[in-house]
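Remarks on the structure that follows.
Apart from one protein chain that is not included, each protein chain of the complex appears where it belongs.
Showing chain A:
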Amino acid sequence: MRVLSSTLPSFYIPNRCYSSGATRKTATATAPRTTRGFPKLIENDQDVTPKRLIDPEQYYNKVKDSVLTHDASSTPSEIGYSTVQPQVFSATKSMIGLSHGGAPNSHGTDAESFPSDHDNDQLAQSDAMHGIPDEESLTSMDGETPQPSLTLSETETIFILSMDSCIVAEDATEVETIKQQNERYIELCKSRQGSDLFNERGMNTFNSTVKNKEIQCERINSQSREAYASTADMYDSERGESKIILSTNTHETQTIDDGPLRTDATRSVGSGIDKSHGTRLSDQSIDETMRKPIVAKTTNTETELPETFDSSKIATIAFVMERILNLNTNQGKQAVYRGLTPLDKEEKGITYAGLALDKLFAYSADITSNKNVSALTWNQKNPDLLAVGYGPFEYNDQRDGLVCCWSLKNQDFPERFYHTPCAATAVAFSSKFPSLLAVGLFDGTVNVYNVQNNNDTPLLDTEEVPGKHTAPVWQLCWLGVEKSRDDDTGEVLMSVSTDGRVTQWLLRKGFESNDYIRLKRILSKQTIQRRDGGKEQKISKSENLLYRSSGGLCFDICPDDKMIYLCGTEEGLIHQCSLGNNEQYLDTYSGHSGPIYRLAWSPLAKGVFLSSSADWTVSLWVVGRPQPCITFASRKKPVFDICWSPKSATMFCCANEEAVEVWDISKNTLEPVDVITAGQQQIFTSITYSPNSECVLAGTNIGAVVVYNLKNLPEPATVDQLMEIIKQQTQHLSLPEDGTSKAIANMKPKENIPMTHGK
């Protein structure tokens, strides 16, 4: 038997019934039309019922005719193609009909049932389900009027005839009859050929016409996106700062147009990141070994460049760049300063035989030109930071003063500069708060600056303080003390001035001052007789009456015993005093005939100190001896400053007006070991050793601080050597050693003491 079947899905429409057979053709042809209570849609008094996509009547008639005259040999598909005009569209409210345009035709035939394994003798002829377009247009109208809900689903399989095979076990009871039936059936099949009982006939189903429909949508663009996540990006995204975005225009073009080279991808991603956010992947600021200037703002102005370019944004870069440039130009010098071998091996041509001073560079800038360097001091915490005070020594040449902080890394411009109203005469860095810099001025004011910023206004000053000095402050020193109150900082400032007071300044809310001592001008008999030979006592008395106090010019605190300090005065006396005793001197050393400019305790030897004076000499003293042990004189110029070598007990440097001299007591007490003479225009006014380098820094009066490197230093001498030498020297002086006497008027046997002068 030939099996004809169709497998079209069936649509369930309520209230429909189908009967098989040819009767269906007409019945169903009419049935949908008559029973189609198709709701009419009235809106705004207009009939807006959707029109059918295909005029069903036309189709039905044609189909009917063709089927009735159907012949097994013709294919209904031809008929279908010739008759169906699918383009009977009327505008409907919904254009979904377009997409269903093919549907009517595909639903042109419909099968009720299908599939069972067994045959259907008669196929259920299907008719066009013309209701369906209507139904679909019905559903397409949802939203306008509530329509009865329609469910389209596959109907159950309707079995018209079902003859199932069954399997019977061999030992069943009916086996025999079944076998006979089977045999009979087989014989029947065989005899079918020529028998009259059977007539062969062909059947065919309609093949629906096929219509092609095309639609066109907007072009679907595809773009490839890629992002390369590096380790850094993963780290950033973990921290929530991920900047990977793929949505920048530039980025798109790059990924599309460029080849997929990894470097390109990196670049595009990298630059895409930067461009999109204008920020870098990391928000860590540039590490600086130096103190940083104020951090730049990050307002991103990209529009008009020259006008709105805020150069503070590149503050850090500019800072670093300048230093790098300096490094490039001055690498050799800086390396020598640090004690490293410079990169260039070429010898300069000057070889130094013995100890020598070799000029490295000079800290000098435009703002410091022609200013007299009056004070030098190093920072306690950062040994590369040097504070320099500028200001003339003389009274009649007063101008604005300046204080600069220089760093090794930049020789051409100071890190900080503060303008002061009058000359700066003393500077000192605090040890407890390393960013505090105290500056003493010519008019007696003491200012305290915070070097973390470049603000000209001092943090504190003694302008209004009642205990203010009335004369230039010549030396300042920070002392650590016990806190007497809770709001004490643990540190006090000590100053000496020409008004004859050694004062202690407490930094509480403002400055509070206490006097350590008032320098009284005393002339001990000893002094008188030594100096003037025969002056009477009464003159000294009258002097006492007239000038009670003598101006202090310098002081130094004993490194071994913080309570003891020395103070040098204008008349050439050195007083040993105690911090606790503000009435009396412990001891007095006389030997100089001019004002004492600088006092310095030896950092290595106990009880030994140097003094430099305007009487062209530098003297070495031992505590307890009222006379100098050794006197050094080499030029006929006042010695402004001296400095002990921190390493060698017998070496020190002094700054004459016209030269910088290095003395080594162990070699020669008559002459300096090395001398640098100043040029025509400049005089040296101050000197200091560098704490972390074999260099000596000398300040001049034209505003430059010159750095000299000490070459060929000998072995550092020990303290013992120094004491040895002192002993030798003092044996010339037949004074008994008396190291413990501390009385003021120390009556020692006087003798003619030949001074060990050089010249």
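Points worth noting:
Methods note: contacts are C-beta pairs under 8 Å (C-beta built on N, C-alpha and C of every residue); 3 or more make two chains touch, one makes a residue touch a chain; residues count from 1.
Just so it is clear, contacts and distances are computed from a predicted model.
In the listed set "Glutamyl-tRNA(Gln) amidotransferase subunit C, mitochondrial", "Polyglutamylase complex subunit TTLL1", "Translation initiation factor eIF2B subunit alpha" or "Dynein light chain roadblock", the entry agreeing with the UniProt name of the missing subunit chain is "Dynein light chain roadblock". Within the whole complex, the absent chain has one touching residue among A:Ser149, A:Asn212, A:Thr231 or A:Ser484, and that is A:Thr231. Residue A:Leu325 is the one among A:Ile42, A:Ala172, A:Cys189 or A:Leu325 that touches the chain missing from this view. Contact with the chain not shown here comes from a single listed residue; of A:Ala315, A:Val481 or A:Leu713, that residue is A:Ala315. Even with one chain removed from view, chain A keeps its contact list with that chain: residues 230-232, 234-236, 263, 266-267, 270-271, 274-275, 278-284, 286-287, 293-294, 297-298, 300, 302, 305-306, 309-322, 324-326, 328-329, 331-332, 343-344, 346, 412-413, 454.
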